[in-house]
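Of the protein chains in this complex, one is absent; all others appear in place.
Letters are used for the chains, namely A, B and C, taken in the order the chains are written, and counting of residues starts over at 1 for each.
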Amino acid sequence: MLHRTSALVLTAVLATPAMAEEFQWAGRTDPQTMDPHAVSSAPVLGFLNNVYDGLVRMSKDMKVEPSLAESWEPIGDGEGWRFTLRQGVTFHDGAAFDADDVLFSYERASDESADVRSWFSPVTEVKVVDDFTIEFYTNAPNPLFPASIANWMIMDRGWTEANNAARPDKENGNFATLNVNGTGAFKLEDRQPGLTTTLVPNENWWDEAEHNITRATFTPIQNPATAVAALLSGDVDFVEPVPIQDAARLEASDGVNIIRGIETRTIMLGFAHEADTLKYGANAGDPNPFKDVRVREAVAKAINVDAILQTIWRGSAEAASQLVTPALSGYSAANAARPSYDPDAAKALLADAGYPDGFGFGLKCPNDRYPNDESVCQAITGMLAQVGISAELDAMPVSNYWPELRADNFDMYLLGWSPGGSLDHEHPLRFLASTPNEEKRLGSWNFGGYSNARLDELLPSILSEIDPAARQAMIDEVTALYQSEHAYVPLYTQPLVWGTRDNIELTQRPDNFFILRWVTVN
Amino acid sequence: MADLSTSAPTKPGRKGRWARFADSDFFYSFKRSPVAVVSFTVTMLLVLSAVFAPLIAPTNPFDPASLNLMNGFTPPMEPNAFTQESFLMGTDDQGRDVFSTILYGMRISLFVGAAAVLFAMVLGIFLGLVSGYFGGWTETIIMRIADVQLTFPSILVAMLIFGIAKGFTPVEYRDQMAIWVLIIAIGLSDWVQFARVVRGTTLVEKNKDYVAAARLIGRSPWAIMIKHILPNALSPVLVIATISLALAIIAEATLSFLGVGAPPTQPSLGTLIRIGQGFLFSGEWWILFFPACTLLALALSVNLLGDWLRDALNPRLK
Amino acid sequence: MMSDQLLDIEDLSVTFPTRRGAFIAVRDATLSLSPGEIHGLVGESGAGKSTIGAAVMGLLEGAGHISGGTVHFRGDAISGRDRAAMQALRGKKISMIFQDPLTSLNPLFTVGAQLVETITEHLDLSEADARKRACDLLDRVGIPDPDTRIDQYPHQFSGGMRQRVVIALALCSEPDVIIADEPTTALDVSIQKQILDLIRSLVDEKQVGVILITHDMGVIAETTDTVTVMYMGEVVERGSTAKVLGRPEHEYTKSLIAAVPRPDRKVERFPQISYGGRETRFAIEELARDWPKTEAPDGPLVEARNLKKTFLARGGLLPSMRKYFTAVDDVSFDIRPGEVFGLVGESGSGKSTIARMIAGLYPLDGGEVIFDGKRVSGADAATLEDFRRQIQMIFQDPFSSLNPRHRVDAIVAEPALHLGVIPKNEVDDRVRDLLEKVGLGADAAVKYPHEFSGGQRQRISIARALATQPRFLICDEPTSALDVSIQAQILNILKDLQEFLGLTMLFISHDLPVVRQMCDRVGVLKDGRLVELQATEVLFADPQQSYTRELLRLMPKTDLLSTDGLQAV
Partner (left out) sequence: MLSFIIRRLGQSLLVLLVTGLIAFSMFRFIGDPIDNMLGQERTIEDVERLRTQLGLDQPFPVQYYRFLENAVQGNFGVSYRQGRPVSEILLERAPATLELAAVSGLFALGLGIALGVFTAIRRNGIASNFIMSASLIGVSLPTFLIGILLIYLFGVQLRWLPTFGRGDVVDFGWWSTGFLTESGLKSLILPAITLGLYQMTLIMRLVRSEMLEVLRQDYIRFARARGLKDRVVNFRHALKNTLIPVITVMGLQIGGIIAFAIVTETVFNWPGVGLLFINAIQFVDIPVMAAYLMLISVMFVGINLIVDILYVFVDPRLRVDSAGGH
């Protein structure tokens, strides 16, 4: 049987000896596909940003800037958006780019089999006005639409259809899974899934290049220690993420630089709001204490976030007060305060909630999803124990974690949220805060089933309000709401720690996307 | 332990057993071998300190309430920056006293190791006896099962059992479950060599006349296997048991590296090392160093002991 | 130094240091060997005869070393030479032949390879010439068709043929001295005869000197010119074979000779060996008192009817591919109450198989066994239970027949306990009593088998057999692993068992003289078939079958042996 398939195997390219601008970088996970519409996960979108372009793109400071669209304006009073496309742009295979490709990419990306189609749920119709003008109509005014499609990448209709990849196929894969024909700054030279992916500059890219790279090779390295060793020994020029504990040592060692930043992901604790009884721990079967806001507040007060930042994060993370970080739009500056660490107050709250001697319950936690997730949960277990409520920690690989959460197998759980797409406060509101609602596609990650009528009522208008001030006012209101009810206990925003050889200059973007075109090798 | 090799386990000697033992070649060659004496002492020392951990250890690292996160990463013998507390071997990321954690961790490692070996031993001896004594299809089947067993990396076995156990154990036992899963997993991947050795001995012994004598009076196969053949197979079994104890402890460490280990709230030596290796480059060398040394000392001495036993109990090398 | 002697051994002492102090295996041994002489070195196990051989070869095991005396080869001292020097001498001038031809040859090399490597080691010959010489040697030692046999592996040779190959290997470089350590002990009488003749002829023609180490008086009597008798590491008597065997002077020699079973006469009892306080008191007759008296059936006690047994010789996926060989083929005989019935035959004649079939250890492939009128083969549990109470067995190998991990009392008690012939609380007394009676003493009960000698172990087996007070006793070569003096003891005990307890016995042996001493009637087996069945005396007086005659002819003659102290029946 081996022989029969051997014909299909792609022959790997003989790696050439390293030269000056040869750039080697390593990341935790391999982008599972080269198809920009098939999967909406950070590694994939982040990587493909180097080979594909969208109509708009994010600048170094996370502002929306023109890309394949030179400009855009609202249609009428918010029926939709009109994009004026850049002229003279060609795909890697030389084909010219025009509005038809955009239309095609829209059809493809909003197809049932595309993960990213939710970006287009508000879109009602797309009209090609002329070769370089295209209009998107939305069911309601949608101020965030341009920002929300920053990662929507444009493919060439001709190439894609010719290679019958007109619809993304994640399960069986298709031509686009392994091959790339974008307009981006780099071309895909070689792709060996899970091993190496090699990019070379796209000499006739429409924008002028800031980088000086002649070839870049990406290698996924699972084991953090190995990755760090590789960086130290100079086997790679860039590693992300660097385990937080190694950052200080690496900074000290010569030949290596550490670049720190704050990511857009917020780590928080979630509760079972609906469940009538506890499921785990000493008091399994007893009425669920977390329905009581005082208990939830007690938890918030019992956790010494500063200690966690101080030790586990070595002072490089930031405490979080709400579901998004200050870096993101819609952050509610008005509600920047977070519950202070006060074990006595926590005990008191528990006491008048009727738990003077505390209780036992189960804390679910992933152990391979977020950096330090497990040790943070351990620390929390300890802190809760000190105010008298004993958590039974059950840490598991993420592949078991989500199913557990979806099956409501938790009393309390750890969750990290990074607002993909719009990069705005509305995103977590939609997914985490609003009452779960299938057909409206709301609250799909609100496992605890938190529900607040006022919040649900305000959400649609937040989404459609164009006037920034009015919008922010509404956001502030709901933020105050979910804070006061301690729907979640936001803990911290985890840092971004990247490591480079000291001859490398690059820019770190808060969404943790590594943008190759900003890299210079000295 | 040495008794097995010098007197019949099936019938405890009445008098002079210890005298006989002290006079036996076995004990003689033990006294004569410094390696054996040293490794035996070290093993005993470690085992005892593990058993009496609660009495020796300054803190109980398994009690979350007693931990102070601010103590995290305190270097050995240096006062902590915030709490001014200082620890013999420093503390880990959770502010646990490494020394105490090692003692408690060694407990778990030893327990897992011993239990796993015991499990493997019982299973292996049984299958070995049966396949050796009855032969024929029974033998073929058992030996092929052994093949399948060897095909399966113990990590897979571990995960399989882990998954199944997850399915069936009530959630509140999950924490303890991890340990038992480890035991079964390691035990399962270990029984084969016991089976092979016992089978080998059985094939030889069953043709000896004392077995014929027992069959002559109508002893049942089981009685013969257990009362007559087994005692004669015990020396090699003992050797393997010792060596696989060391292996089991190591295996536990490896499994926890691959993410199927003891829960971090109750870390074993292996889990400690897994946690510690994350700090190899970060300068907190003690989190890895001390557990690793302990594991090395433990495994090495047990190995040396087993190595010596192998020669001491080999009648043909006398 | 008279240099016409090939080998001069003077006051040789060999010492093995042990944790319990130095063990002197050989003390002040002196003997010499001249060309064309076969010098017998006889003694019982532990006498140190093999040690002398090893010492001469410089092949002492472990820490053993020559602690005194000298060994001269053709006048120059070779004792105390270094490894290299000895190695140069070994095989070239002095060769050795070991006891067991099955283990003496490396199974992974063709006999040719082993011959050639030895030849080229000593003589400088080309591969081709060496091979040529190898063929000649094989031819010389009487291996037919050497040119093809030379490329075969040891396992393709029969035991006797292998011993011939071993001898050929010893002859590779025309040695002056050959030390043959029990060269025929592992072989059947017929083969033994051939090998001894071969050695004899080699000596006569090549004028080599041979030291023939053996425990077998018959072999000594037949083959050797001179003999040295050893006991406990010391030489007790030395001289021409005729003199030493015929007119022994030393007490030990006398006792030894007296203990040898004679093929030509039947004796009442063997005289107790009374040397070095080795005589043992056993008192079987005292058991008779509370021995159950069962009225003898007028018919035979045991009837074997058309017994048949086949073994799988070659496995195969399909039945058609399997090969079987018939170990026992249609054998029938009766054993009368109170008689000792002998089965004699060479190895592979199926005698042990028959014993085990009757004992119920092997399932029958044909025929049936009837005990005391009841059919045993395929009988119901109750009958079997009853049968097992009345039958017991004594095995050949005293080492493998006792479980080394069980204490003696446990061993002796097991049958009685398991079959419940005596109440639990009496078992201990019974065991101790039996151990007394077989001459071991009650304190043997708390020891382990490895603390006893072969003869003592065999007596433990007897005690175990008697514990259930059986009527029928199967003895499978009970003495063939024992020294002759010990053999005498055991045989005496067995005779007592028959006489005082009226036990019926099936006595299996390859040793015709022993059979003659023990049995009332004898069956002769050849290749699984019963060729002749006769009253012992008749059989020995005038055998009917040619095979029987051949067997009797091959028996080593013991006419030389003095007959003092033997009272014939």
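Keep in mind that, in the parts below, contacts are C-beta pairs under 8 Å (C-beta built on N, C-alpha and C of every residue); 3 or more make two chains touch, one makes a residue touch a chain.
No experiment lies behind these values; they were computed from the predicted model shown.
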{"item": "Left-out chain, listing which of the shown chains it touches", "value": "A, B, C"}
{"item": "Residue among B:47, B:65, B:123 or B:160 that touches the chain left out of view", "value": "B:160"}
{"item": "Option from C:25, C:89, C:161 or C:421 whose C-beta touches the chain left out", "value": "C:89"}
{"item": "Hidden-chain contact residue, picked from the options A:36, A:184, A:270 or A:420", "value": "A:420"}
{"item": "Residue among A:230, A:328 or A:491 touching the omitted chain", "value": "A:230"}
{"item": "Absent-chain interface as seen on chain B, which is shown", "value": "35, 140, 144-145, 147-148, 150-153, 155-156, 159-160, 162-164, 166-167, 246-247, 250, 253-254, 257-258, 270, 273, 277, 280-281, 292, 295-296, 299-300, 303-304, 307, 310, 314, 316-317"}
{"item": "Interface residues of chain C (partner: the chain not displayed)", "value": "57, 59, 83, 87-92, 95-96, 98, 100, 103-109, 117-118, 121-122, 153, 155-156, 166, 169-170, 172-173, 311-318, 321"}
{"item": "Touching residues (missing chain, whole complex) on chain A", "value": "1-2, 4-6, 8-12, 14-15, 17, 32-33, 38-41, 115-116, 118-119, 169-174, 177-178, 192-195, 219, 221-223, 225-227, 229-230, 232-235, 368, 397-400, 402-403, 420-421, 431, 438, 441, 444-445"}
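Following the convention adopted for this analysis, only the chains that are shown with their structure count from here on.
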{"item": "Between chain B and chain C, centroid-to-centroid distance (C-alpha), Å", "value": "47"}
{"item": "Centre-to-centre distance between chain B and chain A (centres being mean Cα positions), rounded to whole Å", "value": "45"}
{"item": "Residues of chain A engaged with two or more neighbouring chains", "value": "none"}
{"item": "Residue ranges of chain A touching chain B (in the complex, touch as defined)", "value": "224-225, 228-229, 232, 243, 245-246, 248-250, 279-281, 284, 304, 307-308, 310-312, 362, 367-368, 374-375, 378-379, 381-383, 385-386, 390, 392-395, 397, 400, 409"}
{"item": "Chain C-facing residues of chain B, complex", "value": "7-11, 13-15, 25, 28, 208-210, 212-219, 228, 231-232, 234"}
{"item": "Complex contact set, residues of chain C against chain B", "value": "19, 356, 359-361, 384-385, 388, 391-393, 395-397, 400-407, 410-411, 414-415, 418-419, 446, 448, 461, 464, 468"}
